[in-house]
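Note that one protein chain of the assembly has been removed; the remaining protein chains are unaltered in position.
Then we have chain A:
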Amino acid sequence: MKRKLVILGNGMVGHRFAEKVAEYGGTEKFEVTILGEEPRRAYDRVHLSEYFTNRSADSLYLSPSDWYRTNGIRLLLSEPAISVDTVSRKVITSAGTELPFDELVLATGSSAFVPNFEGVDKQGVFVYRTIEDLEKIMSYAKQVSKVAVLGGGLLGLEAAKAVLDMGKESHVVEFASRLMPRQLDEAASSVLKSKIESLGVRIHLNRETKQALGETNFQGLEFVDGSVLDVEMLIVSAGIRPRDELAKNSGIEVGQRGGIIVDDELRTNVYGVYAIGEVALHKGMIYGLVAPGYEMAETLAYNLCSPGQKTKSYAGSDLSTKLKLIGVDVASFGDALGQTEHLPIAYTNPRTGVYKKLVLSQDGKKLKGGILVGDADAYSNLLTLYLNNVELPAEPESLIVGTPSEEGSALGSLPDDAKICSCNNVSKGDLLGVIRSGACSDLKGLKECTKSGTGCGGCIPQMNSILKEELRAQGKVVTEHVCEHFKYSRQELFQIAKVKGIRTFEEMIRTHGMGNGCESCKPTVASIIASIYNEPIQKYREIQDTNDKYLANIQRGGTYSVVPRIPGGEITPDKLIVIGQIAKKYDLYCKVTGGQRIDLLGARMDQLPDIWKDLVEEGFESGHAYGKAMRTVKSCVGSTWCRYGVQDSTAFAIRIEERYRGIRAPHKLKSAVSGCIRECAEARGKDFGIIATEKGWNLYVGGNGGVNPKHAILLAADLDEETCVKYIDRFMMFYIRTADKLVRTSAWLEQLEGGIEYLKDVIINDRLGINKMLEEEMDNLVGTYVCEWKDVVDDPEKQKKYKHFINSEDSDPTVRFIEERGQKRPVDWPKKELVSN
């Protein structure tokens, strides 16, 4: 007969434990029951704040809905345990069910700690822990405009960002003298504070709360120092308390300050009863992070499922964290605060908001910990050095200042047991094992086979280099296949199209692919054809990505936004008025974009041709905001207006924008021109950027403000305009020809062997002898430009494609707007329950 294994708690750790039990074959041996208190199955609490924006629990679930059933695990939801009888070995649930057990695992997690000050029970005070909490917060927030978050830790800052995203005034109140006091030192906190404040969150440190103000509804906080914070809602995120009450009432031993005491095998004082995750107290530590909980889950599952063999023991976890808080990278690992004897090296740059600290052993040979704020690119390498106790280079400061050492150089020397993914406990050897077995040959497969990279994702760059290094060592060509329909990379498809003169997707897939194509390869081929022939893309509209297909950006509600070109951001009063009139005529929401243009949102599909017609008649043209194409060129006012400007940046930006308008590329391209080194156009945050010098123009490439912001790198200095344009021609065309699909210039440059020095050699010294060809190709694209909107406006047949219904003149009756701040916006997406069948 199977033994009975009962798991209390269906949070991230309880779920991981069940997964590991299934993985180790434990369901053969145990009849597994898992109890959850919440109405839904386990979800990703680490990314809870995403719920504020996408309102979808689905994207947070840790497993498909039938996972438990297919693995033979019984899942009871909305049914917490209310008592544990350790003598007759039974759990009683809130529904009165009696569950006998042979082994019991307590994964009951923690609850939010709410400090006990006067008035904390008023309406308008919330905790931040579950999806249900978030729903209550969102619903109450509708009636307030100022919100404070109590607690300046990880979760508190996440909550403050969510508040900001809801369009509310956002405050953070912290008792300690710094933010994230467990992870950051004073200097790091101060850099993070000014970064976060610059985004609009107000931070109040050293504040001890005395009481909550207001009658029945919360109306503000009064602090012990007598000061008052005028807010209408409070989100408490001041730490956690282990949910150990069940254990306490059942004679299971708990620590003085809470937490179920466990040994190195996660055993409590009662035979056959274990505790894991945030409820467990191990060697005096309670871990408020998911990775240690996952480690405990794995250790325990292994021990329970493989009896007789040597058991694993849990040795405690590292408290490393890497997060993106409100768009600011923050990472902390090891003995970050330098609590033991150490040698610190720190680098602070208040101008860029970067702080980096290494905590070294006293002889400077080993890394004991570190902090990174503002730029955490070095994190995964540093963490690997730390976790594996690797001897450091002679000048350890090179790890945080100057040019980072060649990627992989530290990796090659790592032993096979070096840990790469600490969330899922995967070593370099594990990765090499599956690559060598031939089970997978790409990153996606490697993730599926090992789970590495599926937690925080911090190790993905290292996984990538280990994968590529190993494949190369095996003599395999490392290619990125576009998708299942083509065994070629984008670069290879480009060469095929060019050499064979292929002009349609149909011909490409018939001669070099298989199947019917998909949403990956069709737009890739469409982009390649456009980059070679520059025909009006409406000719191939069924293979264009959705935005290119309708020449506008699809937005919530299935409506579109329209962005006319405003080269260099320069616009006459008359043209401004015209845009306003057109927006009024079609009742469009207006917003100035980050690229110095005007976004007109809320257009129904059937309105697009009319809106474009009006714009085109007034002299506007498409801004290509919808395309994987050259978009905006931002500029400052330069020497024509600015007292510091040394060159006419506006004129040059207009020239650049008009030259490259609409050119299709593997990904979107942005540019900017600054009139002096003060960089008001933020040119180094662009795919290519130009900054004026006393002598001419400096050209930078490979920057962007996307997911991983990168500063562009200097390609050439003090150029005259003609040379600068020539270099841009070559750079863009080289990128268009050789980058993989959806790879922006920054990632492309990183992957380019030899990096910027090699690129300089190609662009400036014509190392490959291809510059004449690249320039001619660019001249051809520039010379064949047509406005894509006008192409539709002039053709009634094409306009018909914008009707919502093929058999009716009606527009989409389901599109709905509400008013906000005097303009319209789409209604929120309905909740899942309402949408599904």
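Basically, contacts are C-beta pairs under 8 Å (C-beta built on N, C-alpha and C of every residue); 3 or more make two chains touch, one makes a residue touch a chain; residues count from 1.
Heads up, the rule we're going with is that contacts and distances are computed from a predicted model.
Hidden from the displayed complex is a chain whose UniProt protein name, among "Nitrite reductase (NAD(P)H) small subunit", "Transporter substrate-binding domain-containing protein", "Anti-sigma-W factor RsiW" or "Indolepyruvate oxidoreductase subunit IorA", is "Nitrite reductase (NAD(P)H) small subunit".
Within the full complex, the residue among A:556, A:678 or A:772 touching the omitted chain is A:556. For the chain missing from the display, the contacting residue among A:243, A:522, A:565 or A:668 is A:522, taking the whole complex into account.
Contact with the chain not shown here comes from a single listed residue; of A:139, A:437, A:572 or A:814, that residue is A:814. Mapped onto chain A, contacts with the missing chain fall at residues 56, 58, 64-65, 484-485, 506, 515-519, 521-523, 541-543, 545-546, 549-550, 554, 556-558, 605, 801, 804-808, 810, 812, 814-815, 829-830, 832, 834-837.
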